[in-house]
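Missing here is one protein chain; the remaining ones are kept as they sit in the complex.
Naming follows writing order (A, B and C), and every chain is counted from residue 1.
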Amino acid sequence: MDFDFTEDQESLRDAVRRWVDKGFSFDRRHGLAKAGGASRAVYGELAELGLAGLVIPEAHGGLGQGPVDAMVVCEELGRGLVNAPYAEAALMAPALLSAAPEALQAAWLPRIAGGEALVVPALHERAARYRLTKISTTAQQVGGQWQLTGQKLAVPAADEADAYIVPARISGSDGDTAGIGLFVVEKLAATVAPYPTQDGARAGDITLNAAAAQLITTDGHAVLETAVDAGLAAQCAEGVGLMDRLVAITVDYMNTRKQFGTTLASFQALRHRIADVKMQLELGRSMSYYASLKLGEAPAQRRRAISQARVQLGQSMRYVGQQCIQLHGGIGCTDEYIASHYFKRLTVLEMTYGDTLHHLGEVSARMQDTAGVFA
Amino acid sequence: MDFDFTEDQESLRDAVRRWVDKGFSFDRRHGLAKAGGASRAVYGELAELGLAGLVIPEAHGGLGQGPVDAMVVCEELGRGLVNAPYAEAALMAPALLSAAPEALQAAWLPRIAGGEALVVPALHERAARYRLTKISTTAQQVGGQWQLTGQKLAVPAADEADAYIVPARISGSDGDTAGIGLFVVEKLAATVAPYPTQDGARAGDITLNAAAAQLITTDGHAVLETAVDAGLAAQCAEGVGLMDRLVAITVDYMNTRKQFGTTLASFQALRHRIADVKMQLELGRSMSYYASLKLGEAPAQRRRAISQARVQLGQSMRYVGQQCIQLHGGIGCTDEYIASHYFKRLTVLEMTYGDTLHHLGEVSARMQDTAGVFA
Amino acid sequence: MDLNFTPDELAFRHEIRAWVAENLPADIAHKVRHSLRLSREDHQRWAKILGKKSWLGWGWPKEFGGPGWNAIQKHLFEEELALACAPRVIPFGPVMVAPVIMAFGNAEQQKRFLPGIASGEVWWSQGYSEPGSGSDLASLKCKAERRGDKYIVNGQKTWTTLGQYGEWIFCLVRTSNEGKPQTGISFLLIDMKSPGITVRPIVLMDGEPEVNEVWFDNVEVPTDNLIGEENKGWTYAKHLLSHERTNIADVNRAKRELERLKRVAKAEGVYDDARFRDQIALLEVDVVALEMMVLRVLSAEKSGKQSLDVAGLLKIRGSEIQQRYAELMMLAAGPLSRAYIFEAMEAGWQGDQVAVPGDILPLASTFFNMRKTTIYGGSNEVQRNIVAQTVLGS
Partner (left out) sequence: MDLNFTPDELAFRHEIRAWVAENLPADIAHKVRHSLRLSREDHQRWAKILGKKSWLGWGWPKEFGGPGWNAIQKHLFEEELALACAPRVIPFGPVMVAPVIMAFGNAEQQKRFLPGIASGEVWWSQGYSEPGSGSDLASLKCKAERRGDKYIVNGQKTWTTLGQYGEWIFCLVRTSNEGKPQTGISFLLIDMKSPGITVRPIVLMDGEPEVNEVWFDNVEVPTDNLIGEENKGWTYAKHLLSHERTNIADVNRAKRELERLKRVAKAEGVYDDARFRDQIALLEVDVVALEMMVLRVLSAEKSGKQSLDVAGLLKIRGSEIQQRYAELMMLAAGPLSRAYIFEAMEAGWQGDQVAVPGDILPLASTFFNMRKTTIYGGSNEVQRNIVAQTVLGS
């Protein structure tokens, strides 16, 4: 049992942090967000650091690293409030493509690893919420070519992506885990309605009308779950980075801002609040480690662990985000000050791939007689 | 709309409070509890004040008063931490008997009103929790005489009572609202295993083995709900009285006890805590009024309102009780100091006739499009 | 005790309801119902409709042209307007400065200012907070120096809600540095067209320029615009706060939004999800409890029998509830609420190919906007200080 990072991981962390410090100021971030949230350029810079191929096998041009490395990167991206679809494009898309025939992998993975291709999962449907088996988009084969019809909403970086990975129903109905196909759909085959997002990035709704698609697998549910879990672990790490930095910003403010002739930091009620914030941060950090370290377990254990982690992170992100704004007072509510942007990203994260109640339901459904880190 | 008490109600309140001040010191209460929680003598004194017959019709020797009068009394009994089964014997039993044939009413109600008879409902069964329709006790007629067989647990003042009002199944099965009979069973017909209770009173498990019973009604579910709702409203009022006094005790302590050279009351974190305690107290008081004022509504509205009130009171009693102990520190955890006894009663109250989660379920199941005091 | 309104009160409610149904413009109600952006013109149009009926100053006594309603009538009026999705009346004129002018202004000031407020013609703003004076309002520095029959005002105000629309602003200004900070403050009415005033909107985290910084650079204000006595402004401002009783809880809006939450939850398929529904049920209990607390205060005001000092509690609880319903609506929409389309906050927006329903688009913005409610009007931390003082008596 060991929670130390390797030297390589520390170097990785330093590299990302240096890039943020030098190249991703709040001004830049704010400017990008105001201009509509485009992130392709930022993603390109991350790719230059080699991060786009972090977990892609070396055989496909990646670095072949594991979940802890991904966690280190995501935590730093969170800390830097980097608005790029990193988890989706660099972690989830490769996980989904890993189920593809070798030729399809070879066609996409090296380009993803190099940053030339931005490929994102397109999972959300209207009123499906977080259920991965509720899919209205249909797939059918017409003359040897797969065609998809349906609509996917809130697709990250929709108009900047080169392709989407789209789950579609081949057979069965809502709730069935069988009959879910996964496909690559190139952007040109879709109609995209893009828009900025609350957290300073960009997304869009895509409409597929017999859109040409490349088949990854006709039995995609398991790999979909695996990929979403990788995304969730990445979110946990990003949440930790976001919280860590937001708490630091808040602590600075409390030590500086004066009211009633003394700093905010001298009011016991606020001191206890920041202690509670610290509690949630450390519980969240602990469960982020847990999530990443459990990613390699068998599906049942993995899903349970990931949902346990997300219940904690959901609570932590909400409490830390809301209380850090409150501790700031009025300035915390403004667009020109950095804290609100951390808060908005934390808020959005809680609603991505399952909110706290959703994951609580998962934990409840998967409860065993014994529980604990090693259970 | 008017939340003032009438002069009669103020006099009633004063009368109860005077009796508590003069005759029901903490020493007496503590002594009674230590000696096993007997309460018949205390109940007798309440009867001498006329309280046993408070809501019993004048025709049957009572005072014929309403829910607000009962609320006033229960609030004061709570404030005085009076360990007598007042709500059960003086409010619920008469409500249950109101469904009985006139002769049975005439046989019991005057004696209840005068305090000569102590009659309590015996509702709980093993693992039934708070479901009024889950009844294993059976009733059958043998030669014109009803006989009951089964077991009722945690019956208040079981060995001090003269008779029990017992729901028993005549027909149907768990969950059916039809087929539930209500019966009067005299103590002599039951085997009683009595014990003290955590809140300084007395209860017991009663075993009925073809016990002779007098029929109140063969269709008792509706009146059972009515009586339980009257009991719940009384509990809300008692909870308000308990909280009101416990908060006052805690405020005194905070203004007296010194640590770090100053009173507890001067620490901002504790000041904010007592403000939160006050919030829960006033929300609880508001919903106690609500419960009593809604008792006369049609069943659907009444049940919804009562459960709404109990969700609030459940939260309030838990928060106020626990935090007032915490604000005291070590002394709050001792048996010799009064605060812990308030806390224990508040804790028990939350688990009587439905805990907070149970009533939340009721509110959720009864939710309408609109909500509000007049909805 | 009686939970029911009297027949007279019910008749009153009916009268209000009928009038609102007749007179509230549907386009404005539509915007309120869906949290869409309200323009200055929307606010003004509705204010003038109310003003014409002499109801913009619905809390005013008859002597000043108000309806002279009692506490319960005022509450019923507010409730009917809220439930019908009327915009909240911008309070700075009719609710905030007018009572001060009535209580402490001279006859000339009353004649000069009250008609414009009552009719909805003049847009008033509030100049209280300063960058260094938030919770600690009494430390304010914006200075007014007397020169003959004028004050020269220098300094800065901030968080001035909708100040970009303001024509007049009532300010707390420092006229003396002697004694306790509270004793050197005066209450001044300032024409916002005066030379030397600069207004800069502050964009809040939902992207809306809802508040403003207001700078005063040697702004000349006639001494005729001083309310009451110099250095007594703090007293007047406190009087005003004591007038803000139950409406601070905003329970009527909470009832309306609770209804909306249920509609959103149904549309998004979570109303029948027991976990989510329980959260709505808990909130419903909170709303009913808050309403009961409000009614207790109203009843006490009517009868004068009970004294209830719970304004702080109403502020804390009301703001928490506002944040919670906004949060639950956003959570009901889930990942779809991530979309942020500035134009979608305008009524009539048609997002060509955007599939996220228009109803959902304002939800996250509203949630973000609501973070202010536990901060403004005396932060909830300051309110807890006040409640504790009352409870502990020390």
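In the analysis below, a contact is a pair of C-beta atoms (placed from the backbone, for glycine too) under 8 Å apart; a residue touches a chain by one contact, two chains touch by 3 or more.
Quick caveat, the model's predicted, so the values are computed rather than measured.
Asker: Taking the complete complex into account, tell me which visible chains touch the one left out.
Answerer: A, B, C
Asker: May I ask which residue of B:Q9, B:Q151 or B:S286 touches the chain that does not appear here?
Answerer: Considering all chains, including the one not shown, the answer is B:Q151.
Asker: Could you pull out which residues of subunit A are in touch with the chain that's been left out?
Answerer: 1-5, 9, 68, 247, 251, 254-255, 263, 265-266, 268, 271-272, 274-279, 282-283, 286-287, 289-290, 292-294, 308, 311-312, 360-361, 363-364, 367, 369-374
Asker: Which residue numbers on subunit C touch the omitted chain?
Answerer: These residues of subunit C touch the chain that is not shown: 274-275, 278.
Asker: Even though one chain is hidden, which residues of subunit B still touch it in the full complex?
Answerer: 124, 126-127, 129-130, 151, 153-154, 191-193, 195-199, 203, 205, 207, 258-261, 267, 269-270, 322, 325-326, 329-330, 332-336, 340-341, 343-344, 347-348, 351-353, 355, 357, 360-361
Everything that follows uses one rule, which is that only the chains that are shown with their structure count from here on.
Asker: Measuring centre to centre with CA averages, how many angstrom lie between subunit B and subunit C?
Answerer: Chain centroid spacing, subunit B to subunit C, equals 42 Å.
Asker: Between subunit A and subunit B, what distance separates the C-alpha centroids? Give it in angstrom.
Answerer: Centres of subunit A and subunit B (C-alpha means) sit 51 Å apart.
Asker: Could you give the separation in Å between the centres of subunit A and subunit C, each centre being the mean of its C-alpha atoms?
Answerer: The separation of the two C-alpha centroids amounts to 38 Å.
Asker: Among all residues of subunit A, which ones touch two or more of the remaining chains?
Answerer: Residue numbers touching two or more other chains: 267, 269.
Asker: Show the residues in subunit C shared as contacts by 2 or more other chains, in ascending order.
Answerer: If we look for residues of subunit C contacting two or more partner chains, we find 381, 384.
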